[in-house]
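My questions will all concern the structure given below.
Some chains omitted; the rest stay in position.
As written, the chains take the letters A, B and C, and residue 1 is the first residue of each chain.
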Amino acid sequence: MAVTASDPDGKAAPTVGLAVLHLFGSLRRPHGPTDLPDDRAGAQGSEIVRAVKQAESDGVQVVTVAMLGHKSDIGFMALAEDLWRLRRLQTDLQEAGLSLTSSYVSLTEVSEYARGLPEEMKQTRLYPKLPPEGKTAFCFYPMSKRRGEVAEANWYRLELEARTELMVGHGSVGRMFSGRILQLITGSTGLDDWEWGVTLFGVHPDDIKECVYRMRFDEASARFAEFGPFLVGMVAPIESVLRSVLGDA
Amino acid sequence: MAVTASDPDGKAAPTVGLAVLHLFGSLRRPHGPTDLPDDRAGAQGSEIVRAVKQAESDGVQVVTVAMLGHKSDIGFMALAEDLWRLRRLQTDLQEAGLSLTSSYVSLTEVSEYARGLPEEMKQTRLYPKLPPEGKTAFCFYPMSKRRGEVAEANWYRLELEARTELMVGHGSVGRMFSGRILQLITGSTGLDDWEWGVTLFGVHPDDIKECVYRMRFDEASARFAEFGPFLVGMVAPIESVLRSVLGDA
Amino acid sequence: MAVTASDPDGKAAPTVGLAVLHLFGSLRRPHGPTDLPDDRAGAQGSEIVRAVKQAESDGVQVVTVAMLGHKSDIGFMALAEDLWRLRRLQTDLQEAGLSLTSSYVSLTEVSEYARGLPEEMKQTRLYPKLPPEGKTAFCFYPMSKRRGEVAEANWYRLELEARTELMVGHGSVGRMFSGRILQLITGSTGLDDWEWGVTLFGVHPDDIKECVYRMRFDEASARFAEFGPFLVGMVAPIESVLRSVLGDA
């Protein structure tokens, strides 16, 4: 278990894999409801850049995203061993002026249905290298397996064998989009309001739409999946993201 | 795939059709809770006009709407190939002072039940020309197909044939309103919180009411449709919209 | 279709009946979270009065209500042919300082179950004269008919005949309260988040309670009705309402 300089007590890393913090936030604006002071107009952006660079120099992977719509302006997907280092990134972004509107806490994992995978594929899930090249379209959503009132709609009342069969079928839909979509599923049972976080990187936005649409008909989804809010944007280096979501001035 | 000057990384357009961004927001007001400064009272409106005009000169279609009720003051429905250009419009509107209260991200599409349509009708769905003339009444709402606990209430457990039959019946209700209502359905599975966005343009507000009411009895809706919030207003050029939603001063 | 001076584009009225806009809002206060400036303390109230009077002089009916509880301070129920005129009223109230917390958009209508009514009663539903005299207690709530997963709990899967029978029974409960309660049901399918808006005017607050309570046992409600939030207050002229909801100073 790694202990970084930013870890006050030295003990907040998973025993295997990485901790993942998705952060989504809104910027302050010169003519927004709280009138950003003049001397902060430039500082806000440069402090956000600095927060990201400092995290990266500490070994944190940070994917930055220009978000679309009213839910947020910028998204960050940060992966590190130490939760304290991720909290430091969160603090630095908040201190720069970012107002957090949404977030998600999860851990990379090899699911119980993937125990038979080759070791290399397991390592890719536990220690992914992000963002993938050439996949600008970004989508994050959380999901859970249904725990319906009737047994046939309750994932957690199925035997392991039945669940494994359904998950294998589900995976084969995903593989149809290989090359067009990179999907990372991270576990959050006990860590956030849903049981998994799904992060998709697509070449085109309609790759994401088609992939998620196709999966809805898969039995594992159709009978058992429940979805949280979808957050969508475009992956780019933090400087490009800021250029896109901030004013020209 | 088009790459416009505003696209920092050149890669955020669907392979076919247009990206659609619905934005709904509230204006700042001189005597509102955050007291708009005097010199901003006029600037807010003129900067909103400029943002719309600049987008239009870049080939973005922008429908502008005076909204009714507490949910928002102005609505924008913007269509473009490049998500980065849509984000630029969003940024410009926010910088002008608009506070976003709601939004929707979707793509134009030819649904899987409409594959047999004549090519021209497909093109009209993929590349619509908006707003339609003479249809002032505007309504936007998102919807999904039900994924109920029991199979008979789960759209995604139906065979393609059964779904197609239901959708054909559904379409015939819509055609009864041709001339009074223009309906555009855009796909958002994986892109926003519901699976489709529905935008209606009506000659009269009761055309919209009657059309949606009639459709509720159609089996595809009655058994399988779930609806999000409804946003309603009047389409007009941006200058007229602002005259309507801003004070006389 | 009437075109008023305030209608920028001349086309936003229903083909028959009136458009109805319910607006509920909170006032700014001298010692509230945003500290209303001294010179606005009186102006806020007088500008609200002026907005109401101007609308009335344009032929808009405006019922004004002192609301109870945290949801809002004042309620307005405005009826007019032209949606643009209703939006002007909304804008004027917002410009005066009112912060909208809730609203509802609907149209007066003769329901499909009331087609056999005498013409005069239909006209009363399409063109009501409000507020009724001597009925101070006010209640507004939106509602929909249930579209349950099972057929027997899905209003929209019933035949017209069955629906008509249920609605006739429902109406007879309402008639038991004639003289104590005036009820106006306006249609909002496709226009707002629920399918109908219900506005009740009662002589006493317990008339409203007893009437709504009795109706819950009627089969049309018990099996099929779903209710939104209830907003309650006292009808009075706008000057009395303001005296009640503003400080003495």
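Criterion: a contact is a pair of C-beta atoms (placed from the backbone, for glycine too) under 8 Å apart; a residue touches a chain by one contact, two chains touch by 3 or more.
Since the structure is predicted, the reported quantities are computational estimates derived from the model, not experimental observations.
S.K.: If 3 of the identical subunits are displayed, how many subunits does the entire complex have according to this structure file?
M.R.: Taking the entire complex into account, the copy number is 5.
In this text, only the chains that are shown with their structure count from here on.
S.K.: Please classify the inter-chain touch graph. Allowed labels: line, ring, star, complete, other.
M.R.: Drawn as a graph, the chains make an open path, so a line.
S.K.: Quick one: report the Å distance separating chain B from chain C, using the average Cα coordinate of each chain.
M.R.: So the centre of chain B lies 27 Å away from the centre of chain C.
S.K.: Averaged over CA atoms, how far is the centre of chain A from the centre of chain C? Could you give it in whole Å?
M.R.: Inter-chain centre distance comes to 43 Å.
S.K.: Hunt down the residues of chain C that sit against at least two other chains at once, touch-wise.
M.R.: none
S.K.: Chain B touches which residues of chain A in the complex?
M.R.: These residues of chain A touch chain B: 29-35, 66, 68-71, 73, 134, 136-137, 139, 141, 146, 148-150, 152-153, 200, 203-209, 211-213, 216-217, 219, 221-223, 225, 229-230, 232-234, 236, 240, 243-247.
S.K.: Taking the complex as given, what residues does chain C use to touch chain B?
M.R.: Listed in rising order, the residues are 1, 8-9, 11-17, 19, 21, 23-25, 28, 33-34, 37, 40, 43-44, 83-84, 86-88, 90-92, 94-97, 99-105, 107, 109, 147, 149-150, 154, 156-157, 187-193, 195.
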